[in-house]
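Here the complex is missing one protein chain, while the rest keep their positions.
Order as written gives the chain letters A, B and C; numbering starts at 1 within each chain.
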Amino acid sequence: MDLTWSDEEEAFRAEARGWLEENLARWREGCGGSPASGDTAEGFAQQRIWEEMLFDARWAVVSWPEEYGGRAASLWEWLIFEEEYYRAGAPQRITQNGIFLLAPTVFEVGTQEQRDRILPRMAAAQDLWCQGWSEPGSGSDLASLRSTARPVEGGWMLDGQKTWTTRGAFCTHLFGLFRSDPEQERHRGLTYLLVPLDLDGITVRGFSRLDGDTGFAEVFFDGVFLPDSGPLGATVLGEVGRGWNVAMATTSSERGLTLRSPGRFMATAERLLELWRAVDGATRAPHLRDRVVDAWMRAEAYRVQTLAVVSETLAGNPPGAATSLVKLWWSELDVELHDLALQLLATEAELEGPWSKGWQFSLSGPIYAGTNEIQRNITAERVLGLPRS
Amino acid sequence: MDLTWSDEEEAFRAEARGWLEENLARWREGCGGSPASGDTAEGFAQQRIWEEMLFDARWAVVSWPEEYGGRAASLWEWLIFEEEYYRAGAPQRITQNGIFLLAPTVFEVGTQEQRDRILPRMAAAQDLWCQGWSEPGSGSDLASLRSTARPVEGGWMLDGQKTWTTRGAFCTHLFGLFRSDPEQERHRGLTYLLVPLDLDGITVRGFSRLDGDTGFAEVFFDGVFLPDSGPLGATVLGEVGRGWNVAMATTSSERGLTLRSPGRFMATAERLLELWRAVDGATRAPHLRDRVVDAWMRAEAYRVQTLAVVSETLAGNPPGAATSLVKLWWSELDVELHDLALQLLATEAELEGPWSKGWQFSLSGPIYAGTNEIQRNITAERVLGLPRS
Amino acid sequence: MDFRFSEIDQSFRDGVRAALDERSSPAAVRAAWDAAPGATDRSAWEALAAMGALDALVPEAEGGLGLDERSVVLVFQEAGRAGLPDPIVETAAVAAPLLGSRYAGSGAVVASDLGTSAAPGTSFVPWAADADHLLLGGPDGRLHLVAPGEARLEPVATVDGSRRACRVEWEPSPSSALDVPALAVARARERGVLAAAALLVGLAERMLEMTVGYVAQREQFGAKIGSFQAVKHHLADAALAQEFSRPAVHRAAWSLATASADAERDVSMAKAMASDAALVTARAALQCHGAIGYTTEYDLHLYMKRAWALARAWGDAAAHRRRVARSLEM
Partner (left out) sequence: MDFRFSEIDQSFRDGVRAALDERSSPAAVRAAWDAAPGATDRSAWEALAAMGALDALVPEAEGGLGLDERSVVLVFQEAGRAGLPDPIVETAAVAAPLLGSRYAGSGAVVASDLGTSAAPGTSFVPWAADADHLLLGGPDGRLHLVAPGEARLEPVATVDGSRRACRVEWEPSPSSALDVPALAVARARERGVLAAAALLVGLAERMLEMTVGYVAQREQFGAKIGSFQAVKHHLADAALAQEFSRPAVHRAAWSLATASADAERDVSMAKAMASDAALVTARAALQCHGAIGYTTEYDLHLYMKRAWALARAWGDAAAHRRRVARSLEM
């Protein structure tokens, strides 16, 4: 057991910290001092600029091969970058559904042509990807989805509706699951498709999240012809009819390491401590001290647990179903961190501000990417081995 | 709305308080100063004496008609007596399974002969009743019970095993459910029987609860002949084959008002406040103050909610399935009250004493009389109207 | 001893519910988010005024109904259930009985900072955007009744947009100061706390009902999601918190009405428990709705955000637990 960072890793951290400090300030200045939320049209446009800055300095996708805009960074370096990224107060990535959910699948099952065409444009925020999974009748129960892709001459005919598509109103492309074989049910007969959102017959309607930002979209497909191949290569990812298995690779990334790294929650925990000191919590809220300490420890414990998971992953033992525990941990921790901040703010919590906004965002954590009820089922059944109901 | 007690009720309270104060001291003295737990042979014998004192002064069963040893007290007076009883620090009643679980059923479905013979002896602690419901394979799922009562000439032949029978090792009689019609399943074909424990073929083996006291017993029935009628009248309570319905009346009392009245938890909450002051909680455990206050409020809220429930009950609107909420409330409150006390005691909590004993006892609350998981199902299905699974 | 509401109280409650069902519908609450300052629809408010609900606590001799807290607690509960986007706490519970004949019959909308001014200088005034009068705590420690035209109002964004809050700049003057005894002010504050607690009871009931309705029809995995044990237990927890906080609120109304020695303690207990119950219910409601509840297009958020606001206004649960602790000599 050795929990020290190497000199190279420390240097990597210093470089990231320096770049972020300088360039975040520059970008914020360019936005007139206070950038808007990335879930609004204005903020999204501002963050495309930020993404371009990251890409130009090769910080957009540090773990990717250099040919796609990355630094071939190790998992350790990726963790370090994430810590520094959130420590610096940088915004949540508008590219995240692409780089953290779609890209791992493209790396795993994509063709060389798909990799070469999709990934660099994604890294550079030229193409912006949203996820087309949920439907009005298919939330937790994704396998019940009903949007169809009918094989036609030279491509697919898409019909149906996706919804709760994060930032769908501002994205250029959608990756999603469609039922390609109407004879098959549930997990079978689905195909994973890559769909430009400017095709004829696609209507995108943005709608508001809890906090009022247009963070969601409905995407309607009305006789949309998707050619077999387009500017980004083949529009099917993986095998036709095997979309469920292809998608599960993505789901497992979403729950696992890559989407919500510890750095983000460590940064929130540190900001909570700053708030505690700023409002003189020791005098004004002694009843909360225990919970604030506990929340900080939970964030730190997530960091430490990640070190263990990455060590095992690098040794050839990836976590598997135990990623359900990780999703439970960070999502419930995030709610607690923000709840405590609002309690410290007392009446002022009612005012719009970073904490009240963050609180509302945190409430989505136990819902999306598989509700926490489902994660607890998965933990019980696949980690502990309890019988299915 | 009027939340004041009448002069008569205040007088009743004063009388109860005076009697309890004087006689508890007298009884304790008779026990050499510190009575043993009622779940031990020694303590049980001591408490029979206490029950006789209660009975002689007509405090044993205040709400019963005078002819059976009661005072025909109103529900309000009963509540007042319970408050005073626990406030005085009097012991949990060894007669409680009889007077609170069996007796309401005898009043409701018993024959006049059964009432006349069973109730006075029960009130005087001459007969001590335990409950024979659970079996090794039938806990939460009571309807799966397998002990049988075969109709034979002049009576019943009993075979099978009951377990987790509270204080069964010290009692004289058992009321229980037996399968009297082997052709029928689950809730049907059961009969509610009243069984003297000295019959041939009955073996009672006491065993230890979590705290080490012999609070439980297994009762084995091996070809036991139970005559149709005995010294207490007919041995079937209610109709043959309708035992489930008869028992449910008892279950509903168990969950409702009568078994765990607010007085008991108010008394525990007050003792927690005393402990708080004794250990200087304000200085030593400021992190617990909020929770201690909250626990006190929960006890007080139980008292207040009971006033509402009794008011409605007297107006002809008994609570029904909402008693499941009551059971959830007091059982989880009791755990919290004791947990807080142990936290205040810190390292000393490890020593045997009233709080560590009470803590262990409190942990049975969420399990017995229908686990809290089942109570939450009942609340959801019968109070809120959610679909059964 | 009889912990039931009188027939009269109940029929008053029924009348209010019927009026608000019609006039404070989800669409009406939603409209209040977007209305220009001073341009909110007042039909629900006027119906309440016409029923005497706003003057209910004003003595009959001064032109009110002369009722006490026992009789109006259910009215506040209904206002909560309806998500009424108007300052009924500040007007009917606080200002009207303080102002007496000056208020009675006016149907005026009174906003106040009494529920949000925890620390001087940081306060904002909910409902100020549409108020006819502002009841404000002055730096002199007295209450002032200020006309909106005499103050500078700047709308401020709050999580619940229908709270229509403003930052208010104003100058206290001898003529704005209210001549009321300190005891009356203290009692008015207690009434504000009690009324907020009652609103929270109603809000919690509404959220639970909406959620029960939703999970009883929404299907996933081939079953109504309300048949899943995890969903059942979330909602049972909400029902549990409500079952025991509701009587605590009603009891506090009685304690205030009868000037019980424990009135402050009882009011604080009511607010603490009602706040917690509403927050627990809001969490359960959102989680059981899933993504559908996480949009502003669905109505749940209208009630949830009001609950978040009211749980912290008029003292949050922790502040009220502190007051209970003092009464328990902890």
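The rule is short, and it goes like this: contacts are C-beta pairs under 8 Å (C-beta built on N, C-alpha and C of every residue); 3 or more make two chains touch, one makes a residue touch a chain.
The model shown is predicted, which means the values in this text are computed figures rather than measured ones.
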**Prompt:** With respect to the chain omitted from the figure, which of B:E8, B:D56 or B:D141 is a touching residue?
**Reply:** B:D141
**Touch with the omitted chain, as defined above, among A:A88, A:L177, A:L194 or A:L328** = A:L328
**chain A, residues in touch with the chain not shown (by the definition above)** = 1-6, 9, 76, 273, 276-277, 281-282, 289-290, 292-294, 296-298, 300-302, 304-305, 307-308, 310-312, 315, 322, 325, 328-329, 373, 375-377, 379-381, 383-389
**Absent-chain interface as seen on chain C, which is shown** = 228-230, 233
**Message:** Touching the absent chain: which residues on chain B qualify?
**Reply:** 134, 137-141, 144, 164, 207-210, 212, 216, 285, 287-288, 342-343, 346-352, 356, 360, 363-364, 366-368, 371-373, 376
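In this text, only the chains that are shown with their structure count from here on.
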**Asked** Which chains, taken as a pair, are joined by the highest number of C-beta contacts?
**Response** B-C
**Message:** Centroid from C-alpha atoms only, then distance chain A to chain B, rounded to Å. What do you get?
**Reply:** 53
**Item:** Gap in Å, rounded to a whole number, between the CA centres of chain C and chain B
**Value:** 41
**Message:** Can you pull out the residues of chain A that are in contact with at least two other chains?
**Reply:** 287
**Request:** Scan chain C for residues touching two or more other chains and write them down.
**Result:** 228, 231, 318, 321
